[in-house]
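Note that one protein chain of the assembly has been removed; the remaining protein chains are unaltered in position.
Coming up: chain A.
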Amino acid sequence: MTSELDIFVGNTTLIDEDVYRLWLDGYSVSDAVALRVRSGILEQTGATAAVLQSDTMDHYRTFHMLERLLHAPPKLLHQLIFQIPPSRQALLIERYYAFDEAFVREVLGKKLSKGTKKDLDDISTKTGITLKSCRRQFDNFKRVFKVVEEMRGSLVDNIQQHFLLSDRLARDYAAIVFFANNRFETGKKKLQYLSFGDFAFCAELMIQNWTLGAVDSQVDDMDMDLDKEFLQDLKELKVLVADKDLLDLHKSLVCTALRGKLGVFSEMEANFKNLSRGLVNVAAKLTHNKDVRDLFVDLVEKVSCSVGCPLTPSWPVPGLYQCWMLPWTHSSWNPAAPTTGH
């Protein structure tokens, strides 16, 4: 006796969160069944393994059918085939677009191309995330990128509108898209200690202050491309290192602004000159694409080396950004800005 066909269709589509997670994590049906058995569900419910198998298959089939709709979440809301309560729809979408920290660190700043996709099995081996799940996450990044690529308006808003993600997740995707678009190098060994959150934080500040959108909210790609003029202007920051008076003035302004707000304030104050020189040197080179890509590498290498103490998580790059780069924002690169910055 073998089951040829075995289905269950509810008027309200049943979604089992646990099975959904297993599916998203890329487990095969049999692996998922094994994992569920291990979770003790059989004992709790008195079900048999066959029942579990059938249930898992059923859910997988449903998810498979839903996947097409999840690729364009607004479709999920308007489709008529699956009657799903709004809260569940939100959950389906949010979970589908969620990603693993380990995975995103591997592809952050890489071109979302076929080439990268081919490397996914390496990433899978390295991170322990199933290849299937890696593919889904990669495809999500790519899909979001493609959709918002040439769109006007705020990047986060666009993502939210087209993918119905929560605010937090939409911001994360904005960071991923921003990094992918500018191809920032994040994979070097030296940068390994930085988390996705660190980069996302930088991305948000850069989008706010360094992009075309920061000046004009009506251009295409406004939140994705860096403002060339602004980068050009950064060259002039050299004066902050060259002119002793300005250096002192800058130092006092920055220190006033940051006193009590920075854990490593004393080191910062002591090394201010070196730090400033390193930063300004990095900033001045940003007119070349290659240097833009290496921005984070340079920051870590040049700035931290120049200070003589490596940038550690206790003195993280975002911290640097916060204190040093804000004054250079497009709208007010005047050194006097830090006070307004924070």
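The working rule: a residue touches a chain if its C-beta (ideal position, glycine included) is under 8 Å from a C-beta of that chain, and two chains touch if they have at least 3 such contacts; residues count from 1.
The rule is short, and it goes like this: contacts and distances are computed from a predicted model.
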{"item": "Record-based protein name (UniProt) of the chain missing from this complex, from \"Checkpoint protein\", \"C2 domain-containing protein 5\", \"Phosphoribulokinase\" or \"Pyruvate dehydrogenase phosphatase regulatory subunit\"", "value": "\"C2 domain-containing protein 5\""}
{"item": "Touch criterion as defined above, residue of A:Leu22, A:Leu70, A:Ile123 or A:Leu164 at the omitted chain", "value": "A:Leu164"}
{"item": "In chain A, positions touching the absent partner", "value": "1-15, 45-48, 50-52, 54-55, 57-58, 61-62, 64-65, 73, 75, 77-91, 93, 156-157, 160-161, 164-167"}
